[in-house]
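Yeah, one chain of the complex is gone here, protein chain that is, but the others are all in their spots.
Lettered A, B and C in written order, each chain numbered from 1.
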Amino acid sequence: MNELANNALANSFAFNNAWLIPALPFFSFLLVGLFIRPYSEKLAGIVATLSVSTSAALSLWLAFDYFSAFPAGAEHPALVSWSFQWLRYNEYLVVNVGTLIDSLSILLMVVVTFVSSLVHLYSIGYMKGEDGYGRYFTYLNLFTFSMLGLVVAPNILQTYIFWELVGVSSFLLIGFYYTKPSAVAASKKAFIVTRFADLFFLVGILLIAVVGYNLMSLFGVPNGLPENVSAFDFAFITNSGVSTMMNNFGILTPALILIFIGAAGKSALFPLHIWLPDAMEGPTPVSALIHAATMVVAGVYLVARLFVTFAASESALLVAAYLGAFTCIFAAIIACTQNDIKRVLAYSTLSQIGYMMFALGVASATETLGYTASLFHLFTHAFFKALLFLGAGAVIHSVHTNNIWNMGGLAKKMPITNITFLIATLAISGVWPFAGFFSKDEIIAAAFGNHHYVIFAIGLLVAGITAFYMFRIYIVTFLGKARSEAVDHAHEAPMTMTIPLMILAALTAVVGFIHFGDYVSVASIITGDATGHAEGGFPIWIPALLSGLTGIGIAWFMYGGEKDRATAVTEKLGVIYRVICAKFYIDEIYQFITHKIIIRFISTPIAWFDKRIVDGGVDLTGWLTRRSGATLSHLQTGQTQTYAAWLINGVIAVVVIIWLYAS
Amino acid sequence: MNPAELTHTIVFYGLALVSIVAALLVVTVKRIFRAAVALATVLVCGAGFYILLDYDFIAGIQLLVYVGGIVILIVFAVMLTSSLEDTEIRPSKSRKALGIISSLGFLATALIAFQSTSFPLSAPTPEQPSDVALEIGRKLLGYGSDGYVLPFEIISLLLLSAVIGAIVVARNPLKKSSDLSGQSEQSDGSAT
Amino acid sequence: MLENLLTHSAFEILTLSDRAAQALAENPWEAAGYTLLALGGTGAFLSLLGMALIYVERKVAAHFQCRLGPMRVGWHGMLQSIADALKLLQKEDIIPEKADKLLFFLAPVFSIIATVLALIIIPMSPSLQVVDLNIGVIFISAVGGFGVLGILLAGWSSNNKWSLLGAMRAGAQFISYEISVTLSLLVITLLAGSLQLSEIVQSQQDGWWIWRGHIVGVVAFFVFIISSTAELNRPPFDLPEAESELTGGFHTEYSGLRFSFFFLAEFINMFIASALGATLFFGGWMPFHIGGFETFNSIMDLIPPGLWFAGKTAFIVFLMMWVRWTFPRLRVDQLMRLEWKFLLPVGFINLFAAATIVLTKLYFFPGQ
Partner (left out) sequence: MSFVPGLFHWLCLSTILFSIGLYGVMTRRNAVGVLMSVELLLNSAAMNFLIFNHFAAKPFIDGAVMALFIIAVAAAEAVVAMALFVAIFRSRKTVDVTQIDTLKG
């Protein structure tokens, strides 16, 4: 470790007080929720926004200090700036709560706090006049805190705890309009599906911890780790010696696949993606926060955090790669047929998460470009997807509908929204010079470079499909004629909403030029190997850009003109179109499996057992107690003097018994 | 047997006889007020016993608190809850039998226990502290390992809470008046 | 003997019980003689003193009201009390039919026993004290309980609602004011450092506690006088026997000899209270001494201790009579308020102050 740089960091306020970054939203959550909200709803929004903005400023400061100490291209060590012991089972199973500072966590902190503060600011305008305005900001703060706590966790158990907190707070946010049955259903769905996946995650953690503990007890602490390492620490899990040993025991792959299922649940990979489109029932800024920058990338973050371990197990990474690729194309196809602007964005999120996941999957310990590309895409996607959602929110705010076929011609009414939305659309479509171009290009290059040609093909194809559906909604929403009366009354959003849009648009335009690999690469995890760029011999960006432009062209051809060419196409596709439109009937399949199979053959017998045997046993105890009580209560004569007689004779009896026993 | 010892013995048996008879009266007499007088007799005899045991101070306290306080309180309770013509109904036969068996059982057990135990008596002519009252005062306010200041304070709290509790329990809830002295007078009047 | 009397340090305490105990070791008959002497002497003293006090009371009352009082029997009516006693003895002894006869009989006995028990420990002079208990102060307030028990018995056994009310008033009054009396007794006990009455008297050989103990002593004295007047059921605290309300209170049904017992007990109790006040606050039989003024002290010693005691007691008795004929009777609520809201706090504060004074030796003539 670079002592000099370490010393430089030792004087950094942001580094030493990094715990403030997650703690500030938490304190604000308590303050706003308990004290300010009942007093003044308006102040609640301002305080919540300020606290998260302070966090954002702190994390920017931290990033600046960290990357000054460890400049671009240098080694980026993982440092624990603050920690205390929370639970101690034995010497190898210790749970600390702390803040881990490395390039990955700084990346996520910056993204989360930045997007979150913009969403807070945006919400001040968007949620104005809603019922539960203060409650909304309380939840937002809680959510931000949970996400930040997850990001800075130095051990996997803390990650898990905050992972669940993210689940809870997203449940609260999605079900924010709790009077709407669909919102309630969506929040329950999100919670149950992610919770179901988290169960596997927990099992995976325990598997790793138990095996790791036994390994350490048998063979001692592996080389290169401090003595007081715990089996929960990331430092332990990502240690190459540990993963090799676990692999030898055959435990690594199952454990990683279990953890990956947890990640897939949060990141909404197929087949656990079903909660995400429904989660659009929450307020639009919430969608922007949850589905662009925070919750859904938690899975990507987790896999990235454990990347070295995943790299030690070929099959776990392959699962990630193919599942990611499949989700990527699957969601993109569905996105082409949806009419709800937020749902299109939701499926596009699924698709983009698929990109990130397969980018991680195609990377390996030696070919690490995919890792960098994935996190680069995470970074850029956070900005343009948040921008898209917030733009969509602005549109919905003024038109009061989600259906794109009720919009149209909004470009003139809402110029700022139009321009920023266009920038985001271009970015996601991978058009130079916007952010998406660079990151997507890097992902496709990584797939190609590591000889995953199927995935490479899928990546190229999806780039085109993405461009198609994004321009479809852009054209239908903003260009052409007004398709409903609501559009006539549309007007530009207020300043608090347009300022975040403009900031995000500006960022979307420039962040692509950051030489990202210098800051975040696997080299920062695998010590000693500073490579990370596997440049393909062949300029990948040309087919990628062509694919995107083709998609745009098709979209323009189908929706841009006066004629309604789209109808003709759908009619030709027939059954296929309907299947896609119904999202491949995935929800129905779930319904069938849960209702027809699980409930009938598993739940019903268990319920019978519970009702008759378990409850019957409990009832029997109660019945026995009541009967014996009723019988014995006749001893209770209400006559104090009888009790006195019992007492005295009891004492005499005890004395006599003691005598007899003693003699 | 020297004259001092003789008087000691005579006084002991005399007082014992009186107090046992009076105690029996306490538990059997039908007119409850007479029982109270008998109780006073027992307690006065108790003071006499304490003097025989060389605890003059405790005897004085016994007279002061028991005769001057507790017996008068009991007499008050009698006055407030019954009238002269009231005589107690005899307890039922079974309860009487139960009482006799229990108390005789206790007596027998205790006496057997006393008989079969050898108590570590102190030396034949030990010195009692010259001023018992002074010594008791030292003990009560001593906070060393052999001091009783904590029990003493707890007893004070107990007495205080007993007095407050008694006022709260006994005050007439129907009367709004906060004047306790006036109230006790009224409850006196209403009870007679 | 005369020399001994002249030097105050040689006031030897020789109580009748001490003499009896000494005699018991030598000659049991002598001991019996002393016992008889004590009993007989106390009885005679009791009745004589009672009659004298009744006479004094009547005379004082009359003069307060600008009358002459009894004048016919004997010189200035000196024999009036004897005549009254004879009249009472001759009266018919009525016991109400529905009374509890045993208790009705016991009640006056209790009252008289209480006075006798209290009387025997009053140190009237160095050699005139029946027993000298080392817990004298406690004892004297303890036996007060018998007196009130007698009153309660009388009220209950008469089966008369006036009697019952009077008895309950007496009980409540006694229990309440007993606290104040004890508090003021404790002040002197603290100052003197003893519970034994003879030692308390001895402790005042440099000056009486009422002025050696300055403020605290005076406050304690007034609390003592007020509370013991209330305990004695004397006006203005005579609610238990208030004629206008209760037609005589607890002794409504009593007549003849039994009534005279109550009457006697009441007057003897007044004497006892005065004697106690004199003993505690005015030095009992101790002459008027000033610490260090040896010559003055020996001049004072020329007056015999018995006279000192009689004079001081008479002064307090007169004080009580004066109070009786000066103040109107209190209402029950006023009575209770006076005790619980005024005398009790004052007594506690005074006791606290006394403790402080003793600790810091702020009283006059702290031990030479």
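Criterion: a contact is a pair of C-beta atoms (placed from the backbone, for glycine too) under 8 Å apart; a residue touches a chain by one contact, two chains touch by 3 or more.
Since the model is a prediction, treat every value here as computed from it, not as a measurement.
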{"item": "Among the chains presented, those that the missing one touches", "value": "A, B"}
{"item": "Residues of subunit A (touch criterion as defined above) contacting the omitted chain", "value": "632-641, 644-645, 648"}
{"item": "Contact footprint on subunit B, counting only the chain that is left out", "value": "1, 5, 8-9, 12-13, 16, 19-20, 23-24, 26-27, 32, 35-36, 39, 42-43, 46, 49-50, 52-55, 57-58, 61-62, 65-66, 69-70, 73-74, 76-78, 80-82, 88-89, 91, 95-96, 98-100, 102-104, 106-107, 110-111, 114-115, 119-122, 126-129, 132, 135-136, 139-140, 146, 148, 151, 155, 158-159, 162-163, 165-167, 169-170, 172, 187, 191"}
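Operating definition for what follows: only the chains that are shown with their structure count from here on.
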{"item": "Complex contact set, residues of subunit B against subunit C", "value": "3-4, 7, 31, 33-34, 37, 40, 56-57, 59-61, 63-64, 67-69, 71-73, 75-76, 78-79, 84-85, 131, 133, 179-182, 184-185, 188-189, 192"}
{"item": "Subunit C residues within the subunit B interface of the complex", "value": "24-25, 28, 98-100, 102-103, 106, 133-135, 138-139, 141-146, 148-149, 152-153, 156-157, 159, 161, 164-165, 167-169, 171-172, 174-175, 178, 195, 332-333, 335-337, 340"}
{"item": "List of subunit B residues in touch with subunit A within their complex", "value": "95, 98-99, 101-103, 105-106, 109, 113"}
